[in-house]
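Apart from one protein chain that is not included, each protein chain of the complex appears where it belongs.
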Amino acid sequence: MTAATTRAYRREADPAAQPWTGPKRPYDLVKEFVVALVVVSILTVILAALFSSPDDKQLTLAEWAKAAPNDFVATAATELDGTSGSATYGAPYTHDKSAAQKIGPLAPQNWPGVTIPIDSAQDFVVRPLQGAAVGSNLQAALKQWSAASADQQQKWAAAYDTALAAVPDTDPAKIATGDYGPVPVMMTQLLALAQSGGLDGALLAQGRFYQTDYTKPLLFLADGTYLEDLARAQHLGGDQWGMMNETGNYPGQAWLWLYTFWYQVKPFSTSGNGDALVWSVMALLTVVFVLVPFIPGVRSIPKLIPIHRLIWRNYYRDVEGRGA
Amino acid sequence: MTSVPASPGDTPAAQEETGGWTGWVRRRALRSFPPEQLLPDKQPIYVASWIYVFGVATIAAFIVVLATGGILALRGPAWWHGSSVGHYVNSLHLWSVEIFMAFMVIHLWGKFFMAAWRGKRALTWITGAVSFLASIGTAFTGYLTQQNLASQWVSTQAKDGLNSVGIGAYFNVLDFGQMLMWHIVLLPLGVGILVVAHVLLVRRHGVVPPFPPKDTPSRDATVAEGSVQA
Partner (left out) sequence: MRLALALMSPINLNHPGRYVHWGVIQISVANLVLILIMVAVFAAAILLPFPGTRRRK
């Protein structure tokens, strides 16, 4: 058989593949499109005028530092001693391979390596302070810090972080006395820098003039709890079906229902590999969705739930009536 | 067959081959999509239900999304925060997207229950499904580039999912510049190309016919192995 004959044979065997030879009716596609465009435009204009759109104000580091200074300092302390979320994240930010999420034996998080390097102590604390060191107080503290060995720096930072965590409400003013070196001065000065708005600029600019990459300010913000508290108040948390939601009473992203569903149930909700596991499940379901025509069972559902009998009821009434 | 003035010495076979690459493209295009098939003014008798309008309604909504996005682009991504006109245009963009997604899903429900992939139409389903996924991606990058509290939260959350499978190393949701360019250039282009392919496939294969009526003998037994049908 030639290829053309095989194709013709297959087409003949599959009635749905044959060109329609039955009756036709006039159908103005261009008019249909124009009417659809007008209807959708009017609907959009009306909905936009009635409901507007949400625009919850962006959170600056300055606002965070002013509204929740204790949370800010506690976060800065974890950046300095390398225990923050960003510092312990692994790829693509840091080199800790053991931090990666796993899917069984696989850790695809590690495969690209560190493409967005973050040094939390330098990026979030030391460098911004160096850029803003005008007071003799801070200059002396920074001098003491850079003159010390890495071990000594870690000792001071860890001691401060641990002591601060023990204070109710992590209020730095109430911290127990201890050997923290220059860290208390650095923390106070970083807080002041943040509250003045200088840290927003410093973290974003990174010494450059033009900038469009907000990685560092966003990572720092997300390492704290203030942003999360604001989000959770609006039901945007991961375990609140947050992916589907929008601020206020606006409809959100209803199409993400299945993606966010997995985060509400075990094992995904309690696993340290939750994100990787959900992605794997969704990747599989996505393949199933795209390849529905080839999947036995799934592709038979339309036959089992005969909504098509309603859609084509006129056609069936005409054709089946004739046979009776 | 296109009419080419015969030159002395031209055989009929030689006339078929004229026009070089251009001629070849033209002949291929006309063979795949004769004008009456590309823009028919008739449809089979069974194309008679309101469910059939949701494909074109989705396309219409897509055009409104592109147009409102284009107006936002005129004044840049920060315009809508400080201007009431800009805020209204942003609202137009948001609601046209909600309409776009709603109509697309209704169209998907209809096409699923019609098993519209039958009769060698699997690729039509596939291009539609991938368009849906690409649209979700486009909407996602849109949320990332609003430059408000929602963007800050969505980006810092979404990074975890993407990082966990290695994608985040190259697709950095915290990088506003990168996300904006994906949102206004790459993804709309991708969705547009997919939609064009999808519609051309519908024109090529015709609207899927109904399942065989009840009083005709089942054709399943005579179907050759390997053909795709429900």
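As written, the chains take the letters A and B, and residue 1 is the first residue of each chain.
In this text, contacts are C-beta pairs under 8 Å (C-beta built on N, C-alpha and C of every residue); 3 or more make two chains touch, one makes a residue touch a chain.
Predicted model, so just to flag it, every value in this text is computed and none were measured.
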TODO: Quick one: say which of B:Ala102, B:Leu123 or B:Ile136 touches the chain that got left out.
DONE: B:Ala102
Open item on the list: I'm checking contacts with the chain that's been left out. Which of A:Gln122, A:Gln264 or A:Ser300 qualifies?
Closed with: A:Gln264
- [ ] Identify the residues of chain A touching the omitted chain, counting contacts across the whole complex.
- [x] 25-26, 49-52, 54, 233-235, 240-241, 244-252, 254, 264-265, 307, 310-311, 314, 317-318
- [ ] Go through chain B and note every residue touching the omitted chain.
- [x] 48-51, 53-54, 81-84, 87-88, 91, 98, 102, 105-106, 109-110
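FYI, only the chains that are shown with their structure count from here on.
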TODO: With chain centres taken as the means of their Cα atoms, state the distance from chain A to chain B in Å.
DONE: 26
TODO: Report the residues of chain A in contact with chain B in the complex, numbered from low to high.
DONE: 9-11, 13-20, 22-30, 32-33, 36-37, 39-41, 43-45, 47-49, 51-59, 89, 91-92, 100-101, 103, 108-113, 115-116, 212-215, 218-219, 221-222, 227, 230-231, 236, 238, 242-243, 246-247, 251, 253-256, 273, 275-276, 278-280, 286, 289-294, 299-303, 305, 307-308, 311-312, 314-316, 318-320, 323-324
Task: chain B to chain A touching residues, read off their complex - done: 39-49, 51, 53, 56-57, 59-61, 63-64, 68, 80-81, 87-88, 90-96, 98-99, 101, 105, 110, 112-115, 117-122, 125-126, 129-130, 133, 136, 139, 143, 146-153, 155-157, 160-161, 163-166, 168-170, 172, 174-178, 180, 205-206, 208-216, 219, 222-224, 226-230
